[in-house]
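Data block below; observations after.
The complex appears here without one of its protein chains, the remainder shown in place.
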Amino acid sequence: MSTIDTDEDVIDNDEPVLSMENVSVEYQDESLLESALPDSVTDRLGMGEEPVHAVDDVSLEIGEEDVVVLIGESGSGKTTLGRTAIGLQEPTAGSVKYRGYDIEAVERGEHAGEVYAEDIRRALQIVHQDSDAALNPYRTIRSQLAEPLKLWYPTMDLNDRQERISTMLQTTGIAPPEDYMERYPHELSGGEKQRVAIIRAMLLEPDLILADEVVSALDVSLRIDIMDLLLDLQEMFGTSYLFVSHNLTNARYIADKADGRIAVMYLGRIVEVGSADDIINDPSHPYTQILKWASLPLDPDEARETITDESPMMSDEAPDPRNIPSGCRFHTTCPKAHEVCTEVDPDLIGGEEREHRAACFREEPTHEYWDSESIHGGDREIPL
Amino acid sequence: MSESEFATGRPQENRDTVLEVRDATVTYEMGRGQARVLNEINLDIYRGETLGIVGESGSGKSMFASTLMDAVEEPGRLQGSITYYPDEGDPIDITELEGGDTKRLRWEEIALVSQGAMSSFNPTKPIRTHFEETLSAHNADKDEGMERARSIMRDLNLDPDAILDEYQHELSGGQRQRALVALGLLLEPDVLILDEPTAALDLLMQRSILRLLYTIKEEYDITLIVISHDLPVVSGFVDRLGVMYAFEFVELGETRDVMHEGAHPYTRALLRSTPNLAMAVDDIATIEGSSPDPINIPSGCSYSPRCPIADDRCTIEDPELIELEDDHDVACFYPDRARKELPVSLSEDDSE
Amino acid sequence: MGTGESPAEKDDESPFRSQSDYDATAMDIYEVVFGRWVVAPLRVLWSDYRGRFGLLLVTFYVLVGTVGVVVIPEPSVDPINRLLSPLEQPDLRYLLGSDGVGRGLLPLMAHATPKMLKMMLAGAIFGNTLGVVVGLVSGYTGGNTDKILMTVTDVVASIPALPLLLILAAIIEPRNPYLIGVILTVQAWAGLARGIRAQVLPLRNVEYVEASRTMGQSTSTVLMKQVLPDLLPLVTLRFMSTARSVIFASVGLYFLGLLPYTSANWGVVLNSAYENSNILASFENAHWLLVPALTIAMLTFGLTLLAQAFDQVFNPRVRARHEARKADVEEDIDETDIEEGGVSQLGFQQ
Partner (left out) sequence: MGYLRNRLLQAVITLYSIITLGFVFIRMMPGSPSAYLRAEIQQNPGAYGLPPNPTLEQINDVMQTQMNYTPGPIWEKYISYMQGAVQGDFGTSVIVDPGASNVQLILEAAPWTIFISSAGLVYGLVAGIVLGSLMAYYEGSKMDVGLTVSMLAASSVPYYIVAILLLFLFSYNLEWFPTGGRFNTNTTPGFNYPFIAGVFNHAALPILSGITIGFGGNALSLRANSIRLLGEEHIRNAELRGLSTYTISTRYLARNAILPMYTGIVLGLAGLIGGSIILEEIFVYRGMGKLMYDATVQRDFPLMTTSLIFTTVIFVAGTLIADFTYSLIDPRAEQSSMG
């Protein structure tokens, strides 16, 4: 059945663990009522709405023991992109490659003998945001943690499984493990549940874990705890993370500590990508700058000084992924938008060789942007 | 501006108390013993101030909010006294009030914007109904009241004509939160309690709500109590800060004092464990251990099992919340050691 | 292929490499399974007054249907002992009195029981299996399969049960109790299928189901291990209520004489009493009416109670308290009590 060599990575080539090339994801909301009818009927009756352009033409690479943080507001497509990366969502366009192999092609049975769909399935795992929903309330911790082991180590006996789960719980700071194993999820605290969910993913020894807002539902004081746990586990197992967050402070912490990158998403696009230091201390894209402005400072003096700051955004309306603005999709909100921004859609500027890149004409000193009129009658500063 | 007031950082003389909490304790009877979910709280809340309360989940913050309105739910039992000093007239012990008087006090004098903003409206009634019901329950003039509601909503950047006829599920998270604040201000209360006012909101919405709340506070001249587990939410917003741990206050004082010169080991650990952009990443650190459960609170100082500077005394004797400096109370035997041995710097270049 | 055996050590200290020096025996596994699936549910049921009473009632009927029919003599016509009141004669046969032709009511009731139990079992198993399968497949697969299955389900659910059963009974004229059970639930599954689907639909995308899928579990395992446990409360509730409705309908149809005649059936006895208007006209022979009425009502009541109590069996909060555990674990359980006591509603958790 499984052809997996559980010890070494399936393929040892120089390709990145995961690479996404020009990935787009659109989806159509189908309401429950429409689902009562066959598709042919719904089409004929002209039901259904505008598709949601969740992700639009995004390329991203994740290397060995890498950490990439996707940051953005709700509706930015960060979670959809993450789910596409680990194969939970099919891209409508573009390709997702695991160590150089196109995932869809592998699923169709191509590359047989080199890599199988099960290998990829096991290599790409997920940890969810809501630790309450991450664990089945009707099953004990032991049985939920035994599941991956039973699946991938079918010959392992009850006691070995028990022992492994117990050691793992202990390692991640859940003690005494014998007690916790017999508990139901409701008998655990939020942080403990999240640890169990992380262990469950880790037991498969995956190459890449999508950590989807894993800390945002937790108490602030627990967030560092969980991020440290992820970092420790990375050291132990060499896992890469695609860490999704809406919070710049969490993004900075994990990206900085792991020496990873932060990618800022807005309306389905990556608008800026760079190291934690680049993004936090030298943000180029106006949207990244606004995100930094909106991150509340801890220092009370600084916080008090800035609390009454006017918002630098030109519009308070949340972006609608059904209705993407023309040109640069941020121009409706951007305090530095010029006429050209309403017409031309900027790519990530800076070229492959540069680590820090932003999708903004302001990156190019000679771009026609500088001669174009501001659409707000003059650029506005973003207080940083 | 209050900014200059704040900058002086010193308590003003003759502060006027609006709520006085004495020995407030909330217990739950369980099959196997008693759970204390609020433990002998003593606190004065001053008229016109903004008081922030921070602490981890289950530290008793929200319970404290319920206590201020004498709204602890069954089978919880509240002991102690909570005295409300109205602008004019005699002080009232809230816990002694009955029936109609409790009803009147709630919302007319003290209102609460609870953390469940996402489901705080009756899902089958439009937002307008909630305002009208509240007015008629308190025998207020409906036309005048609705006019006030509209003006509050406009102050909160909400379009009353659109919002009032919507249902809860038709509003965005930010709109719901603001509509709930407007409902809280409807009867012009003296005290408004905001429980996690920005939880579950996006970064930008969070920021704009905090700004609105800050300006509203100036305009409506109310006492605000802001409860959050997220220090940055309150740090720029509140005049005084109370830190709760294991169902009691462990530190209380001017926000600047508590944050820059926190004297309780927990406060200092909490600051270090808060992800932020300014501190060096390596200075950010988690708090070891986990908070106690309400049935089984450690003897002595409840923080002692997690405290790096705790000694034998801490495990036996429970430190009281006592005044350390002017208007800065701490419940720790070793405030000086805490400051010296547990360094915290709020920004990279700021080394104390 | 067994790749599970001790993969080449990447790191001896790694927590993933740890192994036990003790091998699990079949007995260990049996103990765990038995404790979890038999002892714990029974303890939970027993702790609830409805469960205890329901369990006793239903067990009583099962005993009568199995042991009782051996002990109690078969009913026979006896013109001498007509219309005896209960306890009038010191004879096991006439313990509950006798009917208009001198048959003892106790034998009549007892010997009708096995058939009733067979009907209930067959109906409940058939109706629920069909309902669960259709609901699960429809809800989990989605797409056109879902649409087609739900259209069929909606049609079936829209047909009033009793009129349909009348026609089917008239066409098929079933005598086999299992067949009768199946016919009587030929419409009832549709309601369950709808209910199951409604529960599965949100579960399909719930995080722990997705995690299981991402792990590489096959669809059938995900359904069995992740989805089904959540559905068990509904399924058992419906199992009991389907069993109950089989009794309702079969007794009703026998009462009306619309199922092929059989001498020993509660409904038939009820009918013979009802038809006998001199019985109805006085209280004297009320037992002829009351004994079958109570026999039917007590079983349906028992099933209702059991159905209600079964909800608790699957509630992990209740269950946790009844599963065999080490004593020190029990200490922690009171946290749950606090939550149930309402503290969590006050925002105690956040």
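Each chain gets a letter, A, B and C, in the order it is written, and its residues are counted from 1.
Everything that follows uses one rule, which is that a contact is a pair of C-beta atoms (placed from the backbone, for glycine too) under 8 Å apart; a residue touches a chain by one contact, two chains touch by 3 or more.
Being a predicted model, the structure only gives us computed values, none of them experimental.
Within the set B:E133, B:E147 or B:E288, the residue that contacts the chain not displayed is B:E133.
For chain C, the residues touching the chain absent from view are 50, 151, 154-155, 158-164, 166-167, 169-171, 173, 198, 201, 244, 247-248, 251-252, 255-258, 270, 274, 277, 280-283, 286, 289, 293, 296-297, 300-301, 303-305, 308, 342, 345. Touch with the hidden chain on the side of chain B covers residues 69, 71, 73, 103-104, 106-108, 111-112, 114, 116, 118-126, 130, 133-134, 137-138, 167, 169, 183.
The rule is simple: only the chains that are shown with their structure count from here on.
When every chain is reduced to the mean of its C-alpha atoms, the one closest to the centre of the whole protein set is A. Most remote from chain A, judged by the distance between CA-atom centroids, is C. Distance between chain A and chain C, defined via averaged C-alpha coordinates, is recorded as 45 Å. With centres taken as mean Cα positions, chain C sits 51 Å from chain B. Multi-chain contact residues, meaning those touching two or more other chains, occur in chain B at positions 57, 229. Across the assembly, chain C contributes residues 335, 349-350 that each touch 2 or more other chains. Interface of chain A with chain C (complex): residues 1-7, 32, 35-39, 86, 88, 118, 121-122, 124-126, 128, 130, 133-139, 144, 147-148, 151-160, 162-164, 166-168, 170-171, 178-179, 182-187, 190, 197, 200-205, 219, 236-237.
By the touch rule above, chain B contacts chain A in their complex via residues 3, 6, 56-57, 157, 172, 202-204, 206-208, 210-211, 214-215, 229-233, 235-237, 255-256, 259-260, 269-271, 273-279, 281, 284-287, 290, 346-347, 350. Interface residues of chain C, counted against chain A in their complex, comprise 1-5, 7-8, 10-11, 14-20, 22-24, 28-29, 142-144, 146-148, 150-151, 201, 206-208, 210-212, 214-217, 221, 225-226, 229-230, 232, 314, 316-317, 319-320, 323, 325-326, 328-329, 332-333, 335-336, 339, 349-350.
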